[in-house]
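Omission of a single protein chain aside, the complex is shown with its protein chains in their original locations.
Let's look at subunit A:
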Amino acid sequence: MALSGIPTSPDRRFEEFLDKSRALEGRHLTESIPRELFTPRTARGLLGLAVSLALYAGAMTGVVFSPSWLLDIPLWFVAGLGGWGMHCIAHDCGHGSFSRSRRLNTAVGSVALLPLLYPYHSWRHVHNLHHSYTNNLELDTDWRPLPPAAYRRLSPFAKAVYAGTRTWAFWGGTVRYWFVSGFRPGYFPKRSMRREVWRSIAFTAPVAVVGLSSLVVFTGVRGLLYYFVLPWLMTHLWFSATTLMHHSAADVPFLTSQHWTRNAARLLLTTDYAYPRVLSFLTHNISVHTAHHVAPAIPFYNLPKAQLALKSAHPGMVREERLRLGRLWRILRSLHLYDTEAGFYTGFEAAKEAPGRTQ
C-alpha cells in the first residue's frame, strides 16, 4: 500500500482542513490554557474513583440479588458505566493528572482497570501512542480505518473481525485492542515500555487467575458469566462507543504522515459531545475531549474550563456536538473504510468496487 500522494483527489473539505491545519503551524496550543488548570487535586480524583466504584459495586450487588434476568440487563449496563468511569480515572492516572505521585498514579490506575482486566502500563502506553498519532492513517492505535484494497486482502477471519467491530459488534472494538496489546509486551516499540508492561501483567494476571477461578469455584460458570464476563463486555460497550465517536465523523479526515501535524491532531480531529450533566459526572468529563488532546496533563475536573479557554483562543476550531444515539448509528452505518481519493471515511461498499478504482 503506497501512501504518498493520498488522498489522490482531495475535495474542498480536505483543502479547508489543510488550511486550518496550516493556520495552526508553530502555535503553542497549551499557552491558551491557564496554568492553574494543570494542578491535580488528588482528593477530587479519589472522589471520582469512589463514585464509579460504588456504581459498579452497587450494580453488581443488584445482579446478585436480582429476581429476574430482565432486571439484570439494565444492571449490567449500569455496571458497565461504573467500570467505564473507573477506566476514566485510570486515564487521568496514565496521563499523570490524577496526582503528582507516579507511584500513586500507577497503584490507582492498576486497580481502576481491574473491571477491564487491562494491565495498567499496557493500556497507558497504547493510549499514549494514540495521543502521539491521533488520526494518523499509518500509526494511530485506535479505530484506524483500512483502505478498501487492504480490507479486501484480509483473511476471512480478519475481515469478519474488522467488519463486525465497525458495525453490529462495535462493542468488541476495544476488546480487540485489549487482546492485541494487553498481555503482549512485544507490541510496544520501546524497551522501557516493555519492562513496565511486564510489571503490570505481573499484577493483573494473578488477580485475574485467582479472581476468575474463585468465581467459577463458588458460583459456577453462570457466576463467571453474570459477575464478570457480562459487566466486562458492558464496560467495553461504553469504552468502544465513546472512543469510536471521539475521532470518527464523515467530515473528520485520517491523514498520512505527509499531511499529519501535531497541532492539527490535537485540536481539529476530535469531536466533543455535550453529555447530560449526570453522564458527564459519571464519566468524569471524558467527552470534553479536545482540551484533553491539547493538554493531557489537565485533570478531568478542570477540562470544561480548559475547553472554554481553548474555544476562546481558537474560535471555530473545536468541534462540538450534542450527544445523540443517531451519531453512533450514522458511524456504524456508513463510516467503515478509508477513502483514498477524498481522505475521509467511506462505507464498505467501496470494497466492492472494481479493483483499481480505489487503492
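Rule of thumb we're sticking to: a contact is a pair of C-beta atoms (placed from the backbone, for glycine too) under 8 Å apart; a residue touches a chain by one contact, two chains touch by 3 or more; residues count from 1.
Here is the rule we use: contacts and distances are computed from a predicted model.
K.L.:
Name the omitted chain as UniProt records it, choosing among "Polyketide synthase", "Phosphate ABC transporter ATP-binding protein", "Amidohydrolase family protein" or "Iron complex transport system permease protein".
P.N.:
"Polyketide synthase"
K.L.:
For the chain that's not shown, point to the residue among A:12, A:190 or A:352 touching it.
P.N.:
A:190
K.L.:
Using the touch definition from the top, which of A:39, A:61 or A:257 touches the missing chain?
P.N.:
Hidden-chain contact among the options goes to A:257.
K.L.:
With the missing chain put back, one of A:129, A:215 or A:298 would touch it. Which one?
P.N.:
A:129
K.L.:
Out of A:24, A:46, A:107 or A:139, which touches the unshown chain?
P.N.:
A:139
K.L.:
Just the residue numbers, please: which parts of subunit A touch the chain that's not shown?
P.N.:
Residues of subunit A in touch with the missing chain: 1-4, 129, 132-133, 138-139, 141, 189-191, 257, 262.
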